[in-house]
Structure formats: structure tokens, C-alpha cells
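Here the complex is missing one protein chain, while the rest keep their positions.
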Amino acid sequence: MKSKILGWMVLCFFLFLPAAAGAAEKFPAKAIELVVPFAAGGSTDVLARLVAKYAPKYFEKPLVVVNKPGGGGITGTEGVVRSKPDGYTLYVGYGSGHDLVTPHFQKMPYATFHDLLPVCRLSVHSIVMIIRSNAPYKTLKEFIDWGRTKEQVTASVSTKAGSVDIVFQAVGKATGLKMVTVPFRGGAESVTAIIGGQTDCGGNHPSEIISHIKAGRLVPIAVALEARDPALPDVPTFRELGYNVVAVGSVKGVAAPKGTPPEVIGYLTERFKKVCEDPEFIKSMKDIGQPVMYQGPQEFGKYLKDGFEDYGKLIKEFNIKLE
Amino acid sequence: MSEIWAMFQGLGSGFGIAFSLNNLTFAFIGAVLGTVVGILPGLGPAATISLLLPLSFKIGSPVTSIIMMAGIFYGAMYGGSTTSILVNIPGEAASVVTCIDGYQMALKGRAGPALGMSAIGSFIAGTIGVIGLTFVAPPLAEFALQFGPPEYFALTLLGLVMATLLGEGSAVKGLIMVVLGLLLGSVGLDPISGAIRFTWGLHMLQEGIDFVTLAMGMFGVGEIFYNLEKALKTELVTRKITHLWPTLKDWADSKWAVIRGSFIGFFIGILPGGGAVISSLVSYAVEKKVSKHPEEFGKGAIQGVAGPESANNSAASASFIPLLTLGIPGNAAIAMIFAALLIQGVQPGPFLITEKPDIFWGVVASMYIGNVMLLILNLPMVGLWVQLLRVPYAILAPIIVLFCCVGVYSIRNTVFDIYVMGIFGVIGYILRKVKLEPGPMILAFVLGPIMERAIRQALLISAGSPLIFFTRPISGTLMGGLILFFVLQAFFTLRNRKKVPGQ
Partner (left out) sequence: MGKFKHPGPGFFPFGLAVILAFLALALILQSRRKEEVPAPFWPERTWRRPLLGAAVFLLYAFSLGYLGFILTTCLFLVVWMWGVERIRWLTIITISIGVTAVLYFIFEYFLEVPLPTGFWS
């Protein structure tokens, strides 16, 4: 009788062994969560979902997009910061306004560069200045001349104190115009506003305006980047036009919480790189105005820090304040 | 002329596409899912669509996936009215108005006609909406673009004024509720400056109070606390439940309400943002004004159900217009559909109808079919729902409370929200005791943030000058109309007062 029980126990032990081994199995053993700290439907969300769509070709387990909007992006990001650093919870959108701009103005509940590890850069969403095609001005110069005759000029921006807002305040100061930024609820609303002529100009990312440019409603007149944006190669940079307003725009990358093992990060970096090299993925991204701009973790980390400092310089040089 | 012919051709091919077995199946699945989601508290159409996005890739064809998602969207609109009528809990903001007369009808044993009329009205309105979509979409969408912050302010102000008229009590009481609702709406992050208001340091309140939490609390839990006083051992509806279907008289009474509601909903629904809510409010106010028996409103007038329900359904159809013609999503659920299209390589915008006519017309055609499907789905269920009211209230009550709790929990996965709901339950209870209506409050809560954002944006644009509200054509007309309205109201009230002798 005793030996029978012992026999069963041993059997069970062997049955559980593979399960226990499974737990220590290679990464990934289950689906990976991509947290997007913005509402569904926005440019970051679309990017994440597109990546998730092509991921099955290169990842053994599916990537699942989860939206956690709130606090201008801080809520969702904080959620990732506090999650278990096992590589199953990743933050997509690393390098957005709340990472590079907000820390210059307010205290953050986490340390953007210490609590998060860069995995890779996916794309860069530059900030483009657009005007209506039926406006009484056609280029930046004409806009400035027109603006000088007015008490103020208005610019529609996606969020108060976001990257676009700050850049446009800088544009105002650089060009000597009294620029009033009018915040809306996200890129989609601000684009609607400029199309409808509610403001004199607008600031958006290429992905938000590319279809409207094609339709002939909006005209991009300048972009705030070091070099021209590959999504809009015909649009001059502010620097080319004589105004030193340069920023990295809104960078979109992947991040993992601090403490994630290096092998896991290595795996993720390698696979995301493969997705970024997939020709169909590249084409889909190009179609929606989000050029694929992959960067590995080290370069990406440096890029972000530089970008953060650039914003700091911009804010200082043009004395931008939060009202 | 050839343009109209081209439209018919397009529609014809669209029906061809929509009638494929694949598309029909998915339209049906969407409709069922949407109705379920609309009835269950907590999850809304936007959240459901985002859950199903990955599935939509597997479906393969973009046409089919939009058809399914569209089904979910207006299925939710249909379903939202069910709980409003049966247990006085609005499924979403657009159904709040339906609670007023719908619930009263249910209490009088007329839940069947209320539900039935709501379904039929929604069908007719939805169809009118799609017809409108087919023929006048592009020019209307252009017109909608002209709506900027001043116009939104005027419109939401209009909606709020309508809301104060909703209640039975004095205008002052209505106004107090509206103001309270507005204050509640400002809890949380200020949308324009990012400053935090009224949160008492509670991290959970940073995003503000969720509509569902407020609605479940004030309407659901509050009502139950209130009814607990009466020690109801029997069913909620003690009067014999009369007909299951609307009678011919109901039909006759409501048909104009439905037509009016459809048009109101269509035109206001095109506007991005609170379109459905405002249109249901306006419809109710209009019905009350043109009715020969305005005193019945608030006690179970069927036009008070037929009108607003039709309005919010045609608004749902209309909200597709900016998406399909301009590529601009009007609300959260449509934004999801927008994203889904983008991912599948389809650019919604002015070129959609020329570059991918099969998608455009396929979707439009399936909307017609979807409306029919929903009608067929919902009408037989009326009998089922009405039976629910037969359950002894003593048993029904805790179940309703539970549904509210789980629904509220499912939004943010935190018990904190349940506590908040409980607090609002107590508040709702107290409000009922002092005879203050929760309806205007909750509507103000929804419209408030929109209005505040609009007024601040407008003042930024106008450099501080309030004249902007009057100098722009559309907003000027709306404001002018409002002022006229007030003047007339004051005039009539004063005149009536003079007639009452003494005092």
C-alpha cells in the first residue's frame, strides 16, 4: 500500500517536472503586452497595432496591444515602470511628449531615463507646421509677414505642454510673432480644427496629416527637425528657413522596466529589428506617414537623452513657460 | 443627374458586396455583440471594438471588419435603451433621456410598448440616417468642419438649457442640478492647462469621474436605496403588464416624434463630440413643446421615448459621415474603426469613395442591412425583457446592484470605483428624497467638460473677446436663438403669473 502511494507520488512528480521546467523555459513563454499610454486610434496606438500585426512572423508568441490612457501618457507609462521586469510588459511610445518635454516642467512619479530601459526605436514623429490650402499665405515667410500685422496668431496643437505646443511657442518667439497655442484633445481634433480654419496654423505629426495633404486641404510649410523628415521630403526644416527651432519631435520606441534581464532585451531588440526590416511592414508604415526608423538600444538611449536635452535648450533659449 | 445615378450604382454594388454570406455573418455577429455590450453596464462600444481589433486582421478583408465593427457600434445604441427603460439605468449618455419617460412607462406596465417603440423608432431613424449618409454626406461633412470652439460652446449651452427643462420641478431646481453636474465634470485633470482640480490628492480621481460610475451610482444604486424604504415584497410593476407590443394608438402618437427625432439626430450627430447626447436632449425638448399634452411628459409619454431614441440612432449613423468622407473620427468608437482601417491599409478620407468604392458602399449597404437585423433581433427579445420585471423586486434589487458593481469594476479594475459608485448611490438617494432630478445633473456632467473646453479655446482664439460667440454666423445664430428663447420664456412666465390672482 505504501509503495503504491509512493509510486503515484513519484509519477506525479515526473508529470509536474516538465511544467516546472516550462516555467524556466525560454522567453517568451506567453503573449507579450504592448502598453500604449494613449487612447486607442491615435498614432502611437496604430503603430503598436501594426507592429503586432506583423509580429507573428518573427515572434514565437503574440504581441497584444493594451491601451492605458490618462495623465497625458504618464499613467500608462508608470504602470509599465511598476510592472514585473520579465519582458512581458513593454511600453510603446518611449520618447513621446511626456518623456522628453514634461519632465522639464513638472516632477514625474518615476525617473524616465532610470526606470525604463530602451529596447529599440521604431519611428520618429516629427512636428510639422501646416496651413490650410486656401489660406491667404502660402509659405512660412508669407505667414510671418501676415502674422506681424495681427494682434496674435493661433496654432492648433494636440495637447497643452506637449511637444507640439512647446515647439510652436518656440516658433513664435523665434519669428517674433505673438503665437497663441490652442490645445485640443489629441492630434485628430487639432487637425480638424486647422482644416476647418478655426486657427491660423497647426502643428501635427506627418501621420495625422498625410491624407489631408494628399487631398489638397493642408499644406506643410516647415518641419522642426535636424534634417528633412523622410515622410515629407519636400518640406524644408525651420533651420533651412532661418529659424533655429530644432527638436526631435515625438519619438516612438519600445521600453522595458528597469531590471529586465539583458537576454530578454537582446531577444526583443533582435526580433523588433526583424519586424522593422520586413518590406510589408515598411510599406504599411510609409502609407500612414510613419517612416520606419529603427535604432538599437544603445543608440536609441543616447538619442533620447540628446532629444531631452535639446528640448531643455529650446525651452531655455526661447524662455518658454507653462501658463 | 449623372451623379445621382452614379450613387445608385454605387449603392447597388454595395448591396452586392454586403449580401455575401461572409459579410452578412459578420454584420450579424457585430449586431449581437453590440446589443449585449449596450445592455451590460461598464463596457462600451469603443472598448469592445478595441478588444476585437486583432480579430479583425484575421478576418482579412477590411470591408468585412468595418461591417462587423459598425454593427457593434449601433447595436450598442439599440441596447443602451433597454436598461434605461427597464431599470432606469442609462447604458450610455445618449440614453439618459430615455430613462425619464421610458422607466415611467415600465412602471405602468407598458415596458413592452416602450421597448418596442424604441426599437422600431431606432430602426426607422437609423435607416433615415443611412439614406442621408448616402446622398448628402459630402456637403454636410464640409459644413460640419465649420464648427469650431464657439459653435461647440453655443451648442452645448443649448443642450444644457434643454437639460434644465427636463425635470418636472421648478427651473431653479433644474438649474441647480445642472450647475452641480458641471462642477462634478470638472473633477480631475483640467484639459487645457493640465492643472489638477478637486481630487483631494486622490490619484484615482485624476482622470475625473467616469460616466458609468456616476450613472450606475445615481440612477441604479440610488434608486434601489430609495426603493428599499418601501419594503417592496412584490414585483416592481404591480400593475398588470398590458400589451407586449405598441398599440396602433402608440404608433399614431409616436410617428411624428420618430421622424422629427431622426432629422434632429442626423444633423446634430454629424458633429464630432457629444452629438448623440445633444440630439436626444433637443428631441425631447421639441417633443415636449409640440405635444398637445405636455403634462404627460415625465409620466410615461411615449413620444418622450420614441423621439430621443430615434435621435440617438440616426446620430449614430451620422457619426460615420465625417469618418467616411473626411477621414475624421467623431467619437471614441469611430476612432477605433478609423485605426482599424489604417492598419489594414485603407485611408479613410475624401478619396475613400473614389479609390475604394467597394469599401465605402459595402459599409453603407451593410448599415441598411444592420438596422434590419437589429430590429429582427430586438423585437422578440422585448417579451424576454419584460419578463424580467416579473421577478420579485426583493430578489431583483441585489442583482441589479451587483451588475452595477461588476460593470463599474470592469472599467478600471479597481474597487475604488465601486466605492465612488456607492457614494453616488447615497447622493442619488438623498437627491430623490429632496425631489431634485438626477437627470439634468448627469447630462451637465457629460456636456460640461465639452463646454468648458470650448469656451476656453474660443477665448484663446478671440484673444479674450466674448464677441466671437456672436460674430460668427453659426454660433451667432445659435446664441441668438437661445437668447430669443429666454426672452420668450420669461415673457410667458410673467404673463402667467399675472393671471394667477392673489399672491
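Letters are used for the chains, namely A and B, taken in the order the chains are written, and counting of residues starts over at 1 for each.
By our rule, a residue touches a chain if its C-beta (ideal position, glycine included) is under 8 Å from a C-beta of that chain, and two chains touch if they have at least 3 such contacts.
Given the structure is predicted, the values throughout are model-derived calculations rather than measurements.
Q: With the full complex in mind, choose from B:Ala114, B:Ala137 or B:Val221 the residue touching the hidden chain.
A: Candidates B:Ala114, B:Ala137 or B:Val221; residue touching the omitted chain: B:Val221.
Q: Could you tell me which of B:Phe57, B:Trp256 or B:Tyr419 touches the chain that is not displayed?
A: B:Tyr419
Q: For the full complex, which residue in B:Ile67, B:Val96, B:Leu460 or B:Met479 touches the chain that was left out?
A: B:Leu460
Q: Out of B:Leu24, B:Leu51, B:Leu165 or B:Ile259, which residue would touch the omitted chain in the full complex?
A: Touching the chain that is not displayed is residue B:Leu51.
Q: In terms of residues, what is the contact footprint of the unshown chain on chain B?
A: 40, 42-43, 51, 170, 172-173, 175-176, 179-180, 182-183, 186, 190, 192-193, 195, 197-198, 221, 224-226, 228-231, 233, 394-395, 397-399, 401-403, 405-406, 409-410, 413, 415, 418-419, 422, 425-426, 429, 433, 452, 455-456, 459-460, 463-466, 503
Basically, only the chains that are shown with their structure count from here on.
Q: When the C-alpha atoms of chain A and chain B are each averaged to a single point, how far apart are the two points in Å?
A: 33
Q: Going by the contact rule set out above, which residues of chain B touch chain A in the complex?
A: Result: residues 46, 50, 53-54, 57, 145-149, 189, 191-194, 206-207, 272, 326-329, 332, 335-336, 338-339, 342-343, 345, 347-351, 453, 457, 460-461, 463 of chain B touch chain A.
Q: Could you pull out which chain A residues touch chain B in their complex?
A: 39-42, 45-46, 49-50, 52-53, 62, 64-65, 67, 70-72, 75, 151-152, 154, 160-161, 180, 182-185, 188-189, 191-193, 195-199, 211-212, 214-215, 284, 287-288, 322-323
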